[in-house]
Structure formats: structure tokens, C-alpha cells
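Removed: one protein chain of the complex. Kept in place: all other protein chains.
Up next, chain A:
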Amino acid sequence: MNRSVVLDLSKLPPHGLGTASLTWWGTLAFMLIEGTGFALSIVVYLYLMSLAPHWPLDAPPPDLLPGSGLTALLIVSLLPNMLIARWARQQNLAKVRIGLVIMSLLGVAPLFLRVLEFPAMHISWDQNAYGSIVWVMLGLHTTHILTDLVETLVLTCLMFSKHGDNPRRYGDVSDNAMYWNFVVATWLPMYVCLYWIPRL
């Protein structure tokens, strides 16, 4: 078959940013998958609650302090997260480096509060179905914090390496920031569910 060139693409940028980036869309798709998982875990919680004669089953409502502290911390972390996304867009290496170090610390800090959240539930996973679902919900969210933390640490190393100053890496940084927003956003309904629904 003959080919006739009807379109010249030589002037296109060699890498897409934002919605022209494939990884941006991939991240979105994975967020949809995991978001469905989070939503279903809440549905399971509510389903079990609807069956129970009283709720929480055989336990007092969870202590508010660690969970609320973690929620506050996550919300605060959104500010530097927003900034790092902006710096990545500006391709400002020095600021992105600083931002990544801060975000790494902000990924570690919630883990300390999370460790306190499990005992604050006053129930163990193997006592009853209520214990099972709250542990699984906390666990599910913790794996997401951990995943993003590892990703942030790797990106931090990358940005301090010779591979750092590159539009592709800045794209990775902003996708990672988007993912952290997701980790924070999914926590909010889970927080309401875990800590406030038992108090209704």
C-alpha cells in the first residue's frame, strides 16, 4: 500500500505533560481501581453494621485522638503537596528536591499516629466482624500510605541523581503528588466511617 504523508508532527513536544501524559491517565485509572476498593470496604462496614443489633459490636467507640491527629496531619500535608506539584510544573529542581524531602517526612509521620490508631479501636481483628473490618480498613489505607511513601523516597533519590533534571521526572513528581492527594481524599470518608458512625 502506498503511503502519503498528510500530517507533519515534527514540531510536537517530545514528551506530553499533564493530560497529554500517559502516566497521568494510568495513575487516574489506578486511582479508580483503588477508589472502588475503598468504597467497597466502606460498604462492607455499613453492611455489617446494618446486621448488628448494636454497633460497635462489643467495643466502645474508638478513641478520637490518634485518628483525628492523623487526619489533621494529612490535611496539612496537602499544602506542601500542592506546592511541589507547582514546582514540578515549573521544573524547578532545587525546590522540587526540598519539597520531596518534606513530603517524605510527611509520609513517615502519619505512620506513627497510625500505629496508635489500631489500639485506639479497642478491639482486635479476631474478636468479631466489627474488629475484622476496622482492622482491614486501617490496613488497606496504611498500605496506600506506605506505597506512596516508598514512591516518594525513590523519587527523592532520583531527583538528587543525575537522572533528575528531566521533564519526564517532573511529570513523575506531579503524578506522585496527585496520588498523595488521593491517599488523603480517600481517608476522609474512612475517618468519618471509622470514628464518627460508631458515635451516632
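What we mean here is this: a residue touches a chain if its C-beta (ideal position, glycine included) is under 8 Å from a C-beta of that chain, and two chains touch if they have at least 3 such contacts; residues count from 1.
The working rule: contacts and distances are computed from a predicted model.
K.L.:
Given the options "Fe-S cluster assembly protein SufD", "ABC transporter ATP-binding protein", "Oxidoreductase" or "Cytochrome c oxidase subunit 1", say which is the protein name UniProt records for the missing chain.
P.N.:
For the chain not displayed, UniProt's protein name is "Cytochrome c oxidase subunit 1".
K.L.:
Specify the residue from the set A:V6, A:A94 or A:L200 that touches the hidden chain.
P.N.:
Answering carefully, the residue with contact to the hidden chain is A:V6.
K.L.:
Touching the absent chain in the whole complex: find that residue among A:S68, A:N166 or A:N181.
P.N.:
Answer from the full complex: A:N166 touches the omitted chain.
K.L.:
Taking the full complex into account, what residues of chain A touch the chain not shown?
P.N.:
Given the touch definition above, chain A has residues 1-17, 19-22, 25-26, 29-30, 32-34, 36-37, 40-41, 44, 47-48, 51-52, 57, 125-133, 135-136, 150, 154, 158, 163, 166-169 touching the missing chain.
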